[in-house]
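Every protein chain of the complex appears in place save one, which is left out.
Naming follows writing order (A, B and C), and every chain is counted from residue 1.
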């Protein structure tokens, strides 16, 4: 057990800190994918290797060797300095790695650099109203007509559709193939005629997502990544990564600390919630769970450093982390009582309503990206080697 | 809402109380199916209609009209007076109702009276090592050979096998029929050659159950109840009743009250557990659950009085009541700390070790009589109308 | 012996449900939720016409003179429909306060107007259930000063207000020095406001001097609110089961997956005993007074827990659709969340239950 990063990394950490101290004044204070300040900041980060760090220089990245610890140090220091880590989003986190792995050289040349610089903003078109947990049953079709794919259907849960220049999406191109083999991975411009975007309000009452409808949308046939029918494999090349990112234990820790602050500052009948032993007992249970997930995360990190797979420790992360966060946020509402109900703009609202917001948002995350039920299937089948459910003979009676 | 039983029943309650006051000195203080005192007490109870109340006089019962409230009053008053309600056991609770409903006249004449008087003690032979939740897959076979059934196989969970004169059991008589239709319901003497009984120790370390092995056990062919292949239906005529009886809410209440006493009398560092707000909070949660189950039981009773089915309120009883009891007993162990671990004969053992014993025993009841998993299947399918699982095409890969 | 609803109560339930099915559909609820000017007058007027406002008002004052269990029946219907209606505040809390602590003149003045649906009364009792921060109201010479946070029904014509000694007062909405500041919160089907008092004229309910009336009002409020949660939870389960029977994934309706079935079974198993507890607690308040306060505490806390479990689980069964606004499932989720925190959160109420029994 050695929790130090070693001298080389201590030096690197110092470098990062110096950079932040020196350039902090240039950092954007608000996210906004179109703001020049954000783009300039992103450019500066790439130059110094704090963004697009391991992307080859020929595609606009910094070209460093992958180094998990350096990546982590960058994240830690930028978080500690409360400084933006530059552009994020599904283009950078999902499409770029996908193209690097499976895109054609022309696609790499065309798409990676403008994505990294923020010129191309992307959204993801995977889920459909009838293809959620069972994503492979998606029905949006693309039919080759001359030199174009002609797309019809709809997508849901498309978070940045209204801001995006481009979409990467899964469509059914081989209707007669088995369902996983009939899918292709296409890239399309969001200003193509025939695309309609409708904001999708969720229980937080914010339009965090969109629905996107396609009517005879024509896309040049070369805008396919991989071959026809290979879309499922292309998409899955980077899907696993998304699930893990939902369970950031440092975010849980910072919420827990904020909650402790609340319990020491709010009062009920003149006493602090922290003075209530029943609430304190619940707090201690949460603290232990947050700790356990933090150390579980260190274990995963450590395995990755050794090129190993953390196995079950990794597989349970999404399930445990999202449920923990949902419950922790809900506990904070209990602590605050009626103050915990307040939501919207009002001076009495604690922490900008983030407790209610996150309580609901994390319920969404329990569901999204593989529901807890799907997670348990995965854990038991892949992690514990239990058999898949036998195939059904017939559709169940309704 | 009317929780009074009405004047007729108030009178009846007085009668029962008078009887108890007058005869209490005759009541046995220990259960023991062979003790003359127990049998005499049983006889006295039948004469007065406090046992075998609704069994026709021609079969040795008291012959009263069924009256759920009177039955309940008898139970309440005997419990309040801490007086034995006479013989119990699976012969009286399960076989007698089964014979009354589906037995031949000869069988009724032969078996009911001696069962009621305690001359015949019965055990039940349903479960097998490989037929638990899936009882209908039982394999113990009976083959007709001349005028006898010849039985081979084994039974498990046979609680009073070592005390019983007779067994009523399910055996497979039609090996080629669909599994529910190949079973017959037989009665057999436990002293028949070829029967071996082995005590089955459970996690409480007591031999609460037995295994029973049959090797070429010969049973006269007329000792079948119903026709060949009808055994599943015969057994199910009274099975439902057993499940409900596991969830006696008054027992939970009396355990809760005992626990409250403990929390007010034990001390830790000089303070009572009741003075610990975290434990008190847990206690209050249990009290609410116990209350809710008691009133749920009143609702079921009320429905039965009206000849109605309480539906979901009834179906959830076994699941909820066994889990509640297990958790309540476990909480008491937490309250007592190391005292809660003590088990066996020692002056320091609280309440004869009943908390540990019941903690484990109720875990057994969560499992037995239809595990919680099976209960949830039943609730969702029969109670909520959700479809059964589709049939599997093949056995799952191992 | 009859544990359950009488024929009259079942009829009442059917009547209210039918009215709400017609007049408080989800799109009507949405309209109320989205538009601050909509006070739901049509719904309340219709309910009042059916006798809902008059339910607990004695016949002598133009009411029907029914009991807490009847009010619980109505609340269950309202919760099931997430209906915006000042039932808890006007027809339950205010009526109970006036009956318990109002003098003859006060009763004669207000009860008939409540009964006919023309007077709507809010309730500022949060401080009596645990005063947050510096909130609190003092009374002197018929005037109130201070702040009552989290008053229920921001749109009321007058307010029932508990002061720091748990005496009850009636304050008109247009009283001098009264500020009514709406507080935005998650459950848009029930409106909450901060009330500020600056030597605001108020009428004391004289029978409330020892604080017992205030506690009795809270008791009945907790029971009726628990019934509202029960209705909301049952409806969420019903929606979840219906959705699971229609939604197909992996070529099966998801209702055929054991995991989904068991989630639904667990919800049912939580709800059924909760229903019995609601019925009994309501019954006990009127008929078994020695148990009334204890069961009122327990039903409040227990339904808060049942409600939370069902709200989460039913949403999960709905998958992504449960998280969106499309089906509006979140209105039930939030109603249950609101009921959990108001009139005393679960830890608080359990501690009261312990205190009632001399355990704390």
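FYI, a residue touches a chain if its C-beta (ideal position, glycine included) is under 8 Å from a C-beta of that chain, and two chains touch if they have at least 3 such contacts.
Just so you know, these numbers come straight off a predicted model, no measurement behind them.
**Student:** Would you list the chains present here that the left-out chain is in contact with?
**Tutor:** Computed over the complete complex, the missing chain touches A, B, C.
**Student:** Of A:69, A:163, A:237 or A:253, which one is in contact with the hidden chain?
**Tutor:** Spelled out, the listed residue whose C-beta touches the missing chain is A:69.
**Student:** Quick one: which of B:152, B:181, B:354 or B:373 touches the chain that's been left out?
**Tutor:** Considering the complete complex, B:373 is the one touching the chain left out.
**Student:** In the full complex, which of B:268, B:301 or B:378 touches the chain missing from this view?
**Tutor:** In the complete complex, the chain left out is touched by residue B:268.
**Student:** Where does subunit A touch the missing chain, residue by residue?
**Tutor:** On the subunit A side, contact with the omitted chain comes from 1-6, 9, 69, 260, 263, 274, 277, 280-281, 283-285, 287-289, 291-293, 295-296, 298-299, 301-303, 305, 312-313, 315-316, 319-320, 373, 375-377, 379-381, 383-390.
**Student:** List the subunit C residues touching the unshown chain?
**Tutor:** On the side of subunit C, residues 257-259, 262 touch the unshown chain.
**Student:** So which bits of subunit B touch the chain we can't see?
**Tutor:** Missing-chain contacts on subunit B: residues 127, 130-134, 137, 156-157, 200-203, 205, 209, 266-270, 276, 278-279, 326, 330, 333-334, 337-346, 348-349, 356, 360, 363-364, 366-368, 371-373, 376, 392, 395-396, 398.
The rule is simple: only the chains that are shown with their structure count from here on.
**Student:** What is the chain whose Cα centre is as far as it gets from that of subunit A?
**Tutor:** Most distant chain from subunit A: B.
**Student:** Give, as an integer number of Å, the spacing between the C-alpha centres of subunit C and subunit B.
**Tutor:** So the centroids are 41 Å from each other.
**Student:** Which integer distance in Å separates the CA centroid of subunit A from that of subunit B?
**Tutor:** 53
**Student:** Return the residues of subunit A touching two or more other chains; collapse runs of consecutive numbers into ranges.
**Tutor:** Residues 276, 278, 392, 395-396, 398.
**Student:** At least two partner chains per residue is the criterion; list those residues in subunit C.
**Tutor:** Only 245, 252-253, 255-256, 260, 347, 350-351 qualify.
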